[in-house]
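A single protein chain has been omitted from the complex, and every remaining protein chain is retained in its original position.
Let's look at chain A:
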């Protein structure tokens, strides 16, 4: 059968970083293709190129055999290519029907909105999707899972030939997943091509016809799902050409610094699936503990909980240096010796308009004060100390931090915590979006700090990184701890194995 949609030699670069290199993919009608890979492997990028979101790329897109060039998402939509995004693109203050018909409202003979017809059509659509909500209900009043179905309904309103689904089940419950699968079956029977991205491999095995595995922007394996075993898949996802430098394991634990017991974090969107589910672990003095998990595994929530950010929804015990701690705010956590370098540097890390020097001193203003007033001299001293020890490249302490590279911004954030000499330093994806050089400098810094006795918790979604820096590795999946490895025992395969649920067909 001829391909409905085909991409040839697609390459996409983001300011120097290659996100996709020479990817070929061919989608046939009546088949479900599952796209899998680690975070950052290029899945979403590929989808965005095929649906007209990214318009500058190298390579060709063929639709039913003839080349197409999308200049905006609407061009792709007009051809019958629709995408269901991972993030919800709904307007909470509008009704279900208003959302579904947004941008393609039906008009009556007088040119006014034909509300009754839109509501009627929405009703039929929702019945098809077995979603029992009133078309006039506000989207904001629906549960997240229901909103996801509305998002799907929106995509189904237009007669599409190709449907992309980017993690459509990340927010919905079991019964809704079943409905979604039924819809996918029906779309398949109607001869449509479907591309499905999910981290839940059991879903993919249950539903996909073909698997395509992406790693580092390249396709590393593909074939009919019936011919690929779980073990092979894990191999494909994890295997790398790059030699992994492994850290030698530490033997003893001189002193427990942090002890976490039975930590539960309530999930306001789905009370049956807590964000953290019975997490217990210890962190030794001077240890680097790596936490690996796919997106949504609860890693970030764990760090935030330890930092006093979710105190109202949190149950369980946290002991720091043997003392019970229930931090109600970051202020208390910091005072007790915790530090957090957040995942999203731009959103939570830097104060972009402030200078490098002022960002650096933000956590230690007492130290740069004299007689209660901030001192320029002490600011400069602090700046000089950290720029030389952390090799921060900036044109001076008064340069705005937003003009530094990602790596240098990250070093500034590290610096502001190092200056506090914390007991526990939590690093959430410390090298995301950072160039190779800065990366290795940050690795060196981590091992230096741990040698000085600081206990470090590192979250990462890159296995080589976790292997390179951790003394011990914890793996999380769906809010639970699923495995623990001493660095000597950890391999890419057994880590990957642990972050994928057990109940897969073998």
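In this text, contacts are C-beta pairs under 8 Å (C-beta built on N, C-alpha and C of every residue); 3 or more make two chains touch, one makes a residue touch a chain; residues count from 1.
Throughout what follows, contacts and distances are computed from a predicted model.
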| item | value |
| --- | --- |
| Name per UniProt, for the chain absent here [options: "UvrB/UvrC motif-containing protein", "cysteine desulfurase", "Ribose ABC transporter permease" or "Cytochrome d ubiquinol oxidase subunit II"] | "Ribose ABC transporter permease" |
| Touching residue (missing chain; options A:32, A:119, A:318 or A:340) | A:340 |
| Of A:4, A:214 or A:350, the residue in touch with the unshown chain | A:350 |
| Options A:154, A:358, A:439 or A:472, residue touching the unrepresented chain | A:358 |
| Contact footprint on chain A, counting only the chain that is left out | 307, 330-331, 333-335, 340, 342, 347-354, 358, 361-363, 365-366, 369, 372-374, 416 |
